[in-house]
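My questions will all concern the structure given below.
A protein chain is absent from this complex, but the other protein chains hold their places.
Chain lettering (A and B) follows the sequence in which the chains are written, and residue indices restart at 1 in each chain.
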Amino acid sequence: MNADEMLSLSPVIPVVTIHDAARAVPTARALLAGGVRVIEVTLRTDSALLAIEHITRELPAVTVLAGTVCHASQVKESLAAGAAAIVSPGLTDALATAVEVEGAAWLPGVATASDILRGLALGFDRFKLFPASVVGGPAALRAFAAPPAASSGSRWDATWSSTTSPASAAPGWLPKAC
Amino acid sequence: MNADEMLSLSPVIPVVTIHDAARAVPTARALLAGGVRVIEVTLRTDSALLAIEHITRELPAVTVLAGTVCHASQVKESLAAGAAAIVSPGLTDALATAVEVEGAAWLPGVATASDILRGLALGFDRFKLFPASVVGGPAALRAFAAPPAASSGSRWDATWSSTTSPASAAPGWLPKAC
Partner (left out) sequence: MNADEMLSLSPVIPVVTIHDAARAVPTARALLAGGVRVIEVTLRTDSALLAIEHITRELPAVTVLAGTVCHASQVKESLAAGAAAIVSPGLTDALATAVEVEGAAWLPGVATASDILRGLALGFDRFKLFPASVVGGPAALRAFAAPPAASSGSRWDATWSSTTSPASAAPGWLPKAC
């Protein structure tokens, strides 16, 4: 799976924090029953890797992304647990190297133009605006989507994965984000 | 031209995106007739480099800056087309190296204090706040202008190039930005 395939799985990807691995499969099964075939399990809890392992083993119809991947070592651990791709809150050289070594699809978080230019220079051109509502929301998407069209034919059209707290704000995001 | 000379060309620099190279010279001529002697042509279109070439050849009275320079390779291309200096949305090591190799004046975009400190460590001390209205506007200018006065005589007084969408917001910017 590459980053484009990851982003085309669903217009909205639920982010799930699982505190008890025993609840992982029931949670994923409930989401699947509701039509959700992709979830991002955050590595914010000690149960996260086990949760990814259980869901991918029991529910092959669900694609699991590992989220909140902050340390390079977590890339390999997440993939070993069954994660189909990696999502990070930020973009660092260390994470870029780790996903490249593993050949994993990666959606790095960015918040500034420098983050984006650094990502482009490293060969990545699919980004997640994070924390989206804090760093400028749809206005940031508009500003960042404009600049980096290249002059040399290698233009890129950013697809953004955005998260926003109040569900009522979603309409403002979706036309841009999906 | 160095960065200070670039910033002293005009209190406000219009940013122009040219989709049709044939319209480059008429556009620049109209701006010149209105008293504008410096424009930033963004590399957001395939016509941008040709537009820079046409304007600098036909209207030597107009100084052209290449804007939205995202990739190191675009630095040399922009200068070859006739650009007098380079403007970028962000600050990366790769771009810093490219402008240094070419001996070009550079106005890198910054959004955070870390961007600024990284720029200072690389020997740059003239910055563009980008996207200005998204990353804090005049309040960000005030916060960033304060800290990095050095203790050792090498103090710097930041001159900022700021962009803001609604013209009505300009008065809030100008006392700081110009």
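The definition used in the following text is that a contact is a pair of C-beta atoms (placed from the backbone, for glycine too) under 8 Å apart; a residue touches a chain by one contact, two chains touch by 3 or more.
Computed from a predicted structure; not experimentally measured.
Q: Looking at A:49, A:64 or A:99, which makes contact with the chain not pictured?
A: A:49
Q: Would you write out the residues of chain A that touch the absent chain, in ascending order?
A: 42-46, 48-49, 68, 70-74, 77, 88-92, 94-95, 109-112, 115, 130-131, 133-135
Q: List the residues of chain B that touch the chain left out of this view.
A: Per the touch rule, chain B residues meeting the hidden chain are 111-118, 120-121, 135-136, 139-140, 143-144, 146-153.
Operating definition for what follows: only the chains that are shown with their structure count from here on.
Q: If you average the Cα atoms of chain A and of chain B to get two centres, how far apart are those centres in Å?
A: Using C-alpha averages as centres, the distance is 32 Å.
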